[in-house]
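Reading through the C-alpha cells given below for one structure.
One chain of protein is taken out of this complex; the other chains stay put.
Right after this comes chain A.
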Amino acid sequence: MKSVRDTQLPHILHLEVPFETASQAQTAVKVLNPDPILKPQDFHVRYSANGPKLCLDFESVDDRVLRVGVSSVIESVKTILETIDEFT
C-alpha cells in the first residue's frame, strides 16, 4: 500500500467495481498496483478489494486531472475484466 499522506488533495472520487468473486477483485488490485502515477503531487489513487468489490479511491488537485486519471484507470479495469471474462 502507498504511504499515508498528511495532505489530502481537494478533489476526491470513490468508485466500486463489482467482480464475481473476491479472488477476482484481488487479482485486479494486484494487476493495477505496480504502475506508478506520473504526477504524484497532482494525483493519487489507491486500489483495494472489499470482498468481491474492487474499490478505487482517487484524489486530485483539480477536476480535469481527476477526469483524465480516472478514465485511464477505468480503461485498465476494462482490460482486466475482459481478460477474466474470456479465460475463466
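Methods note: a contact is a pair of C-beta atoms (placed from the backbone, for glycine too) under 8 Å apart; a residue touches a chain by one contact, two chains touch by 3 or more; residues count from 1.
Quick note on the criterion: contacts and distances are computed from a predicted model.
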item: Undepicted complex member, UniProt protein name, chosen from "LAMI_0B04918g1_1", "Trafficking protein particle complex subunit", "Alpha-1,3-glucosyltransferase" or "N(6)-L-threonylcarbamoyladenine synthase"; value: "N(6)-L-threonylcarbamoyladenine synthase"
item: Touching the absent chain when the full complex is considered, from A:Val17, A:Val31 or A:Val65; value: A:Val31
item: Where the missing chain touches chain A, by residue; value: 27-28, 30-36, 75-76, 78-80, 82-84, 86-88
